[in-house]
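Structure incoming, see below.
Only one protein chain is missing; all other protein chains are in place.
On to subunit A.
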Amino acid sequence: MAATSYCSRAVAPLAGLLLLSFGSLATSQIEEQAEQFFRSGHTNNWAVLVCTSRFWFNYRHVANTLSVYRSVKRLGIPDSHIVLMLADDMACNPRNPKPATVFSHKNMELNVYGDDVEVDYRSYEVTVENFLRVLTGRIPPSTPRSKRLLSDDRSNILIYMTGHGGNGFLKFQDSEEITNIELADAFEQMWQKRRYNELLFIIDTCQGASMYERFYSPNIMALASSQVGEDSLSHQPDPAIGVHLMDRYTFYVLEFLEEINPASQTNMNDLFQVCPKSLCVSTPGHRTDLFQRDPKNVLITDFFGSVRKVEITTETISLQTDLGILESSGHTWKLLVP
């Protein structure tokens, strides 16, 4: 009798301890999840997609840009947050045997033009000046809203550029060029004006790696389709249309992006592996030294999608200000803790 009462008295605190431990485990899990809200530090996503070359034989550059546009829209970034600049109209070019379509694959399965494409800068409006104005925000007051990059310091921006390039420059419209120094300075202006939280820069041109060599602003990650001295090659020759439909690097990036959905946890390291030299013939390069976070912690959807994080909890959580994240992003802000 005394032994059982002794046991029950011993079990109760044990049970209590166990429950407490479980409870604390559970709350710490929820807190961990809550902390994941602020892991990336951004609250909205923007995309600036630029195709800089015109003429029918540069069909593939328009197809490249439209493929990225399609992926970005599919993953959640709305048209109001995408600035799409296409230097020429391939879908309605008189030479297009399939009018109102732009294909990215020679099986004609994917019409990347679609029926809800919104081109913000078209034809001759795609100039170096307009591009830099969009990035830096120095836009005349009469510019319509769809042509503005209205990003703030909590925006993650994806900038994709394609066209003909060389060592240190990218050709716009066969008549002017933007140099890597101008681009780096534009990004620095964006940083100083607090126009981005993090920036992902992807470029698919010949000698693309030269374009990101000069960046010096923080929180920029860059990918390029080829190193200096290498040419980026085209892919998908199509005899029915008579031109090459895509460039190799963007073709494989598109294939990679087609596997991503808004909930996927694929990180940037996987994107760096896309299109090895055996498939791409050129060597894709990337640059992450300016980026604060580790690329393996950066989700693809941090830049390519607009994922709203929603977690439903049944208990209250006290949020800790994670000074590590705040300090690394270089912002000072006050968290109002209830």
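Heads up, the rule we're going with is that a residue touches a chain if its C-beta (ideal position, glycine included) is under 8 Å from a C-beta of that chain, and two chains touch if they have at least 3 such contacts; residues count from 1.
Throughout what follows, contacts and distances are computed from a predicted model.
Only one chain is not pictured, and the protein name UniProt records for it, out of "ATP synthase subunit a", "YbaK/aminoacyl-tRNA synthetase-associated domain-containing protein", "Phospholipid-transporting ATPase" or "GPI-anchor transamidase component GPAA1", is "GPI-anchor transamidase component GPAA1". When the missing chain is restored to the complex, the residue among A:P78, A:G229, A:G242 or A:P262 that touches it is A:G242. Taking the complete complex into account, residues 55-57, 92-97, 99, 237-240, 242-244 of subunit A touch the chain not shown.
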